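First comes the structure, then the notes that go with it.
Apart from one protein chain that is not included, each protein chain of the complex appears where it belongs.
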Amino acid sequence: MDDAPLRIGSHTFGSRLLVGTGKYASYETMQEALDVSGSECITVAVRRERLIDAEGKNLLDFIDTKRYTILPNTAGCFTADDAIRVARLGREILTQMNNPGANWVKLEVLGDTRTLLPDPIATLEATEKLVEEGFEVLVYTSDDPIVAKRLKAAGASSVMPAGSPIGSGQGILNANALKICLEYLKEDDPDYPVIIDAGVGAASDVTMAMELGADGVLLNTGIAHAADPIRMARAMKAAIEAGYDSYLSGRIPKKLYATASSPTEGVIGLSKTK
Amino acid sequence: MDDAPLRIGSHTFGSRLLVGTGKYASYETMQEALDVSGSECITVAVRRERLIDAEGKNLLDFIDTKRYTILPNTAGCFTADDAIRVARLGREILTQMNNPGANWVKLEVLGDTRTLLPDPIATLEATEKLVEEGFEVLVYTSDDPIVAKRLKAAGASSVMPAGSPIGSGQGILNANALKICLEYLKEDDPDYPVIIDAGVGAASDVTMAMELGADGVLLNTGIAHAADPIRMARAMKAAIEAGYDSYLSGRIPKKLYATASSPTEGVIGLSKTK
Amino acid sequence: MDDAPLRIGSHTFGSRLLVGTGKYASYETMQEALDVSGSECITVAVRRERLIDAEGKNLLDFIDTKRYTILPNTAGCFTADDAIRVARLGREILTQMNNPGANWVKLEVLGDTRTLLPDPIATLEATEKLVEEGFEVLVYTSDDPIVAKRLKAAGASSVMPAGSPIGSGQGILNANALKICLEYLKEDDPDYPVIIDAGVGAASDVTMAMELGADGVLLNTGIAHAADPIRMARAMKAAIEAGYDSYLSGRIPKKLYATASSPTEGVIGLSKTK
Amino acid sequence: MDDAPLRIGSHTFGSRLLVGTGKYASYETMQEALDVSGSECITVAVRRERLIDAEGKNLLDFIDTKRYTILPNTAGCFTADDAIRVARLGREILTQMNNPGANWVKLEVLGDTRTLLPDPIATLEATEKLVEEGFEVLVYTSDDPIVAKRLKAAGASSVMPAGSPIGSGQGILNANALKICLEYLKEDDPDYPVIIDAGVGAASDVTMAMELGADGVLLNTGIAHAADPIRMARAMKAAIEAGYDSYLSGRIPKKLYATASSPTEGVIGLSKTK
Amino acid sequence: MKITLNGEPYDLDQSLTIAGLLERLGMTGRPVAVEVNRQLVPRAEHDGCQLAEADEVEVVTLVGGG
Amino acid sequence: MKITLNGEPYDLDQSLTIAGLLERLGMTGRPVAVEVNRQLVPRAEHDGCQLAEADEVEVVTLVGGG
Amino acid sequence: MKITLNGEPYDLDQSLTIAGLLERLGMTGRPVAVEVNRQLVPRAEHDGCQLAEADEVEVVTLVGGG
Partner (left out) sequence: MKITLNGEPYDLDQSLTIAGLLERLGMTGRPVAVEVNRQLVPRAEHDGCQLAEADEVEVVTLVGGG
């Protein structure tokens, strides 16, 4: 079977699962979960260096930067300007590390500290400026199809609609909206990458996202806060493959009821049936 | 990670996917789909031998009976007596073939030719008699929890509630009812095997079924009538693994919204946030 | 507009809402809720007379038996024999009261004390016997379509499938199953009354039940345990009317998106649209 | 029971149902449907006068402008400037008619001719300008909570999120998003009016919208294109009342299963129960 | 004489009919139904039905239920 | 004199005010609003507003919509 | 001699055992099960079981099913 790689901007991955690196009980658990997930692309945040305890454990000591493409994000930013500053800082660090992730960013511009929902207006503004600065922009947004359409028009390398709010574990709340997003983003451009970002709670959420025709899924909390993150990482790896194949296989239509799986002719002489 | 095998009566399988052999465009396609699905247990129907064209292709020429445990079913029966006759005929054939499936049966007693929904009353009656005759009975039933409870009490080796009508592709229509079925069937007996049988349309249906705590899934049309049965077989294999791991991993709770995946402290000096 | 009355057996009602009389904080609240609900048919249980405090308040002191047709139920019975005894006792009392409800019964034969789910096998047995004794039987059952079909065949005056478990407040959990129940019960007999019994939590559950094509809804806890039972009674009255009209009106089909509500021609000369 | 009127800006209505005037088979049908709906506020579009056949039937000949407050809309506009022009034109006409609707507008700025989904960015821009010009702006938007929040901050008199795309008949596709919209719009301002606009197909959609805590519902196609618009208008009237009361009544919580509606003590001496 | 009344032991100093029992219980004319040994005894037979030692009597009425 | 009226070319043999145009169109007193070159002209100014060559005039009313 | 074989009339010029019938049908050694008059006849009894006039014989095998 043909298993196309995931292409986003100048990047190509064998795995369609993108995972975060936050909220793990320990770096060791994170390291094993990343390994088991099969992901080749991991997202990280940019934060102030701890000045005391500077010898303390550092995320980068637990990440094989030869193996993973690092996707720096602008989590925690609430204005376009702040997101642009953070994007530049992330690029600077990854450039020093010679990591291929130096040319892109996961753009988050949030509208509210409580719900962490994205601000479409500020997100669009930041997308335009970062694209101008040569960034490949993977942009986190709501499932609003018109906003998705405008973000692609602004030059985003990938639009990443949320299935449900970050960390909510609600999965796909509005399949109808995501279908319209996919219709907009892929018409006349079927290879344009659409990633479902945020909201995933269980493996079935990932499988459903892929069955809608998404190109990949990005998640963090669903694995990091599961009771058994390692096993959940394995679940998510299988869920991506299941959903990708299921979408490409052309599922049977839904009916109110029933058609026989066994032949109806050739049955032995039976008592009169109803 | 501990991957427990699936145990039903005297049978043990590494794969938790049980697949049917009906409705394929060709025996060759069926053969490859069975192989790709990873299933070790396949269900077949009992029908009159074609007397003319007796040299024609036969299902059994395409099944490696050393590899697969065959589960004969009573599809097409509408009374307890007929189902019992067909169960005995299936056992006779499998005995000749020395297949381990000679001691069990997938019991279907249907209530209506149009919807192929099971008849709980006749099904219960047939279960009691077949158990008396020494069959290990895997019984297809609706998602009615009390019927499920009574079928187990009647000695069924596995109760197999439908997610939705046979071949409908509706997936899991009533998760609430299946949860109560599982609660009844597994209380004080956590290893009692519960298989979700029928209704599966896409991989996410299988993953969801397993996330409810089912021990396995039996399906046929979802693979056989997909546009690409081979790829769908691979999807279903991954979907079973995803759902099994997802259930065991202890998923995060669902919330109305959002908790941050990235740390909220240590953000650089930002413009005033909302 | 033609508003057909609800006909069940020999009974005819202007309201399609049937309400229970249990679980109210006070008889006075019950009395007002019944009044506001507009219901003309109320169901009651049969229980041992309190021998001490026999002068205490009695349900019947708060029910205008000229206004309401009383539907005695067999709640609390777990075998066909017990349900039949209770049905006879209810009939005896209503006969003394000259209430029109003396010739019928709401049959409940439960399968389990914890979930109060109906036992299809015992329910079918009791239905047959009570019909023989001349009762008009309104039978509470699960949403299993084959059981529903057999209960009608056994002579039930009305089959009353549950939307979800008694008192669960889950509303309609399996619209697909109820649609098949309605198809079975009404084919060649469109006037056969089907009542959705149990599970209602909010008004929208009642409206949805009616939009499926049900003839009425029976509920108790949804009103009795609401924070404001009187207002909820009014909500349920309106919900029944809304759902009945909505079903008869022939709703618009569902589409992925949008057709204009305002004319697309005749718009003033606009800036170039997308 | 206290039935608070619906207050939007300077307007007060007894009915919480707002209806459109488009897509009816005839003006006579529209007239009767408006009457039966009980609505006191109807929305209309602004279009070029037909210059030939100027004597032809005119909408206004069928609307009692003393009875209804007219809400002019900007349907068909795809830029902020066009919407503003159309808003001014509507105000001019209603001023001549001395209709109280002269001071407000239903703002629609659409992002795409195919789906008629709103453009959040242009909608926000138009809201700011129209508020400056003294309009009471009722703004149609998607269910994006951050956009809803910003539209209120821009001075909208009412934010009107869509349940689903205009005319799609899908009802409420994302209750979670609407709950967050309501939380944002009503915190510290519980009387701020939130109207669910668009997507309604059946009465249950209206009841559900109100049960979320919305202050009203605006719809058009659901009535105008129903097979029987008059009866559907009556259904929608009842559905609004049902949902309003149901929300205020404090519904029972949802449970996996069952609590008894009839007393569990005092049952006659029964056969041993399970 | 001992009977069981609604599941509880109950003493009768003398033999009674069902009508007599109901009178003694102050339930005459109340809407109740009576079972003796799991058989319904209709109101019309209450006068004629003499209770015997060890009879199991149920006296039931209608209560709120759903 | 040529103007554009509701998007169509329209000839005026003589110069007219908006009021004059509406009269000619038989719309005097009808509930309509008028835009000239994308600017609304309120009813009160219809008498005073003289149309010029190539003016883009929109005459609009209310129609059914949702 | 006439029997019913899989629901169809079937002529036997001579009396046969089940084994004989299967041989004639070219099914010897094939994985089939045989019912005579709704009673299963196990393989081990095929040689000994003589068919009689009007017997209803079913010869079944396994086919694809779900």
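The chains carry the letters A, B, C, D, E, F and G, assigned in the order they are written, with residues numbered from 1 in each.
Just so it is clear, a contact is a pair of C-beta atoms (placed from the backbone, for glycine too) under 8 Å apart; a residue touches a chain by one contact, two chains touch by 3 or more.
Note that the coordinates shown come from a computational prediction; the quantities given were computed from them, not determined experimentally.
S.K.: From the list A:Arg88, A:Lys129, A:Lys179 or A:Lys255, which touches the chain that is not on show?
M.R.: For the chain that is not drawn, the touching residue is A:Arg88.
S.K.: Determine which one of A:Ser204, A:Thr221 or A:Ser249 touches the chain that has been left out.
M.R.: A:Thr221
S.K.: Which listed residue, B:Gly134, B:Pro253 or B:Gly269, touches the chain dropped from view?
M.R.: B:Gly269
S.K.: For subunit B, which residues touch the unseen chain?
M.R.: Against the missing chain, subunit B presents residues 261-263, 266, 268-269.
S.K.: Spell out the interface residues on subunit A facing the chain that's missing from view.
M.R.: 19-24, 27, 30, 43-49, 51, 54-55, 58-60, 70, 72-73, 75, 85, 88-90, 92-93, 95-97, 166, 218-221, 224
Here is the rule we go by: only the chains that are shown with their structure count from here on.
S.K.: If you apply the touch rule, which chains end up adjacent to both subunit D and subunit E?
M.R.: Touches both subunit D and subunit E: C.
S.K.: Counting C-beta pairs in contact, does C-E beat C-D or the other way around?
M.R.: Result of the comparison of C-E and C-D: C-D.
S.K.: So, comparing C-alpha centroids, which chain is the farthest one from subunit G?
M.R.: Measuring from the centre of subunit G, the most distant chain centre belongs to F.
S.K.: Report, in whole Å, the distance between the mean C-alpha point of subunit A and the mean C-alpha point of subunit C.
M.R.: Taking the mean C-alpha position of each chain, the two centres sit 46 Å apart.
S.K.: Can you tell me which residues of subunit B touch two or more of the remaining chains?
M.R.: As it turns out, subunit B has residues touching two or more other chains at 20, 22-23, 45-48, 73, 75, 85, 89, 111-112, 115, 117, 165-166, 168, 170, 176, 180, 220-221, 224, 256-257.
S.K.: Can you pull out the residues of subunit E that are in contact with at least two other chains?
M.R.: 6-7, 35, 38, 58, 60, 63-66
S.K.: Between which chains does touch occur?
M.R.: So the chains that touch one another pair up as A-B, A-C, A-D, A-G, B-C, B-D, B-G, C-D, C-E, C-F, D-E, D-F.
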